[in-house]
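Missing here: one protein chain of the complex. Every other protein chain is in place.
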Amino acid sequence: MTTATGVRETTFRDAYREGIRDALIRDDATFLMGEDVGRYGGCFGVSKGLLEEFGPERVRDTPLSESGFVGAGIGAAMNGMRPIVEVMTVNFSLLALDQIMNNAASMLHMSGGQINVPVVIRMTTGAGRQLAAQHSHSLEGWYAHIPGIRVLAPGTLEDARGMLWTALQDPDPVLIFENGAMYPVSGPLPANAGPVEIDHAAVRRHGEDLSLITYGGSVPRAMLAAETLEEEGISAEVLDLRTLRPLDGAAILGTVARTHRALVVDEGWRSGSLAAEVSARIMEGAFYELEAPVARVCAAEVPIPFAQHLEQAAIPQPETIVAVARGLVRGDG
Amino acid sequence: MTTATGVRETTFRDAYREGIRDALIRDDATFLMGEDVGRYGGCFGVSKGLLEEFGPERVRDTPLSESGFVGAGIGAAMNGMRPIVEVMTVNFSLLALDQIMNNAASMLHMSGGQINVPVVIRMTTGAGRQLAAQHSHSLEGWYAHIPGIRVLAPGTLEDARGMLWTALQDPDPVLIFENGAMYPVSGPLPANAGPVEIDHAAVRRHGEDLSLITYGGSVPRAMLAAETLEEEGISAEVLDLRTLRPLDGAAILGTVARTHRALVVDEGWRSGSLAAEVSARIMEGAFYELEAPVARVCAAEVPIPFAQHLEQAAIPQPETIVAVARGLVRGDG
Amino acid sequence: MTSTLPTGRSGLDQWDGVLLLREMLRIRRFEERCVELYSASKIRGFMHLYIGEEAVATGVMQALRPQDAVVSTYREHGHALARGLDPKAIMAEMYGRVEGCSRGRGGSMHLFDADARFYGGNAIVAGGLPLAVGLALADSLRGRDVVTACFFGEGAVAEGEFHEAMNLAALWSLPVLFCCENNLYAMGTALGRSESQTDLTIKASSYEMSAWAVDGMDVLACADAAREAVELVRGGGGPCFLEFRTYRFRAHSMYDPELYRSKEEVAEWKTRDPLDALARRLREDGLLSDAGRDAMEREVEAEVDEAVAFAEAGTLEPVEDLTRFVYRRDVP
Partner (left out) sequence: MTSTLPTGRSGLDQWDGVLLLREMLRIRRFEERCVELYSASKIRGFMHLYIGEEAVATGVMQALRPQDAVVSTYREHGHALARGLDPKAIMAEMYGRVEGCSRGRGGSMHLFDADARFYGGNAIVAGGLPLAVGLALADSLRGRDVVTACFFGEGAVAEGEFHEAMNLAALWSLPVLFCCENNLYAMGTALGRSESQTDLTIKASSYEMSAWAVDGMDVLACADAAREAVELVRGGGGPCFLEFRTYRFRAHSMYDPELYRSKEEVAEWKTRDPLDALARRLREDGLLSDAGRDAMEREVEAEVDEAVAFAEAGTLEPVEDLTRFVYRRDVP
């Protein structure tokens, strides 16, 4: 991605912050706006320190008015700015869905190509922190249904650091979903890490026996599963979709062409998940390549429960991925 | 369904009205609430005359406050009533999504089984009437992603007439999507048509060569296509899903077991469509039965344009269905 | 924070009454033709007429400069015409032609013109208000001397998006002119069935925003109020709210049996027709002769004829272009 002149240990939280800070420095048309991004330092600490550095016009605290300030971000984007709108979590973004679907996603088309909306909307997503039904949605795959927006789901530190700038350069609305459970996770990041492209999926691990196709918060779980599988003598390729809309169909068919078996791992609810779309695309584009039916490991179809053991049972676990993958390869699935 | 003592010609509009009227007569815990359901007679004339018959408490005009009155319907349902909440069209329901997903769908689970929400939310859906990007969404398949709600899509007069009462008897929240273009369509309905069950898909036409799996506004198009196919010597079965959540998986696998080929027709945008879910289920449950990959005919991935020729090109047409079906069966698809 | 009429009411000495009448007439005749064309199935889809309310758009636009922005609703033919959009492009749009101001993709409810800074044509009630706030936020951040005028009906006032947008605009002291067209009904719902407080200026004032009610049937009053309000907004006084008390003479849309109001009520309001009122005054004041008026009618008719001819001659966007404009940047 970048030639590392050095590598440092960083958290996702810090990588996201660096991306925002970088954008605020590089482009004065960019500003950050959302609930508690300023004085509080961001609900999850992502924007800590930015108010002090950039001032309240460029790091703007908003009232609790998701539809209002998302709409305002869209309007500002229509008028020369490059706003980064933070919706604290995907759960609250439902309040702004009208603005996202009916305005941001439709504007360019409905105006006959005249008015584009270069807004970036960031939000936290995902379960796993015992936040219960109203604070644990994983809806990035669901958002990917909407034409007119791009949907990004960073699953690595490089992408957490680098997707924002590229998204801001994009003339169209981009939604970035940050997995909440990953904020404190740390790992090595090249010192000179910077913008990354946002059009393609990436093979995170090469393998021959099956493909684990996933994104966002499930990437580390799929990687873990792949390691376990390797110990069992099963070679798993891990494809990180990265961009959920538009989907990189070629990469999906490409990995299946290599491995002939696919398992899609998705933290969204199973029915109508992005995993279903991936499966359908493989059906359509690689049916005759398949040595086994494409499988899915998704979230259970329940509002996410509070109790830890129930919550963990509701979302994809490495052990489940391993078990299903084993079944696919050994044919006893 | 019902033993017909007689048959009359009825429109979908009238069938829906009859269903509402019947419910208002049978159960005084039921009331209808929504924008312009009363004095205006319903945006599409569905509730015309009901205000006069039942009075303003049971046919309640609401202000333009989708989140507010949908939430109020949920609250009333939690407190002994059986509200029928009309959201004028699915396009505006985005404003109420917080209430639908975070409250209606989550309440029972998050309260540990204590508080159920027997609300029915009706809305118009679909394109085809040159209403352009903000008034043409087909999101019923998308809504079917949400655990905790039931999603119904009447595709026949019987279902338009009969699903409401059954939905009202259901202890859980039910969303009914009425295809707007079908309101003026008329056909024969048994004089004694009444409530219908809401758990199963229905084979609308038997066939042997392939299955057209569809729902709602695409049912008539699939039936038309099946007729054309028959003329070409291709025998198509038409499965009307009827209930989009929970999906009748057995019926889907059942029809594929008979025909070994499936084409899913869906007015929703293709990526992340309900059609993808159907395809994925067939992948998982009937892979080895398939003689061809499951195909999809969906809406183009564009905000629906105003111009008639573009709009028609954006949504599934019988000719497209026929062409794709032919390809599937003849193997040249 | 006031709900009284603005001071300093002016008259025909202040405004070019003939121009105002012509502007209103352009809207009236354009829409009358639209009705005919709708009956002839030349125009389809939803169509919402502004007839009766012409004074509002006409008056407000007098107070705006080219660099100002306008956000409107689905009932926006009047705003678009008064803002100076080409009637040919508007009519072609309603025909679904590629020559239309939105390339036929928008239709009657989605007229757009980036050059005129006319940001739609928004068909979600109250959905345009947050956009207006954002447009104004950008201007404010950039220190531009620009006002955003945002039109919406009184029905929008019940929506949460209204509330959020009003608060944001006032809180951040943004240059937005909120133009509420109170025509007493939202489809079939009378204001009193939709708002616990029917004095909308009181509602607006509760956001610490200057708010006035204006006679929306009097184009001079509308122009006056808009001028005063725009001055305030432009001077950095924060947003302003104008409630224009008006009435639509026609049905809500083309499918409205009008069960919710009496013929008498409509007739009563028609006696206050803004065109008639101004025309009468112009004649009385000797500013417009009958011959002048006839000439104006002919000119306006010619403009409408030309628009229709243009639309009729328009072409359809090739179906292959269906997926254009979903994204400005296509994936390589």
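What to note about this one:
For clarity, chains are labelled A, B and C in written order, and residue numbers in each chain start from 1.
Here is the rule we go by: a residue touches a chain if its C-beta (ideal position, glycine included) is under 8 Å from a C-beta of that chain, and two chains touch if they have at least 3 such contacts.
Owing to the predicted nature of the structure, the values given are computational and were not obtained by experimental measurement.
Of the chains on view, those touched by the hidden chain across the whole complex are A, B, C.
From the options A:Ala29, A:Cys43, A:Val185 or A:Leu224, the residue with contact to the unseen chain in the full assembly is A:Cys43.
Only one residue from B:Asn116, B:Ser235 or B:Gln317 touches the chain missing from this view: B:Asn116.
In the complete complex, the residue from A:Val7, A:Ile25 or A:Leu64 that touches the missing chain is A:Leu64.
Of the listed positions B:Glu140, B:Asp170, B:Glu237 or B:Glu267, the one in contact with the omitted chain in the full complex is B:Asp170.
Across the interface with the omitted chain, chain C contributes residues 158-164, 167, 170-171, 193-197, 202-203, 205-209. Residues of chain B that touch the chain left out of view are 31, 57, 62-63, 65, 67-81, 83, 98-99, 102-103, 107-116, 147-148, 150, 170-172, 199, 246. Panel shows chain A; residues 35-36, 38-41, 43, 61-68, 91-92, 95, 129-135, 300-303, 305-310, 313-314 of it touch the chain omitted from the view.
FYI, only the chains that are shown with their structure count from here on.
With respect to chain B, maximal separation of chain centres occurs for C (centres as means of Cα atoms). Chain A and chain C have centres, each the mean of its CA atoms, that are 41 Å apart. For the pair chain B and chain C, the distance between C-alpha centroids works out to 36 Å.
Annotation for chain B: residues 67, 91-92, 95, 132-134, 301-303, 305 touch two or more other chains. Shared interface positions of chain C, defined as residues touching 2 or more other chains, are 102, 104-106, 110, 122, 124, 127, 160-161, 326.
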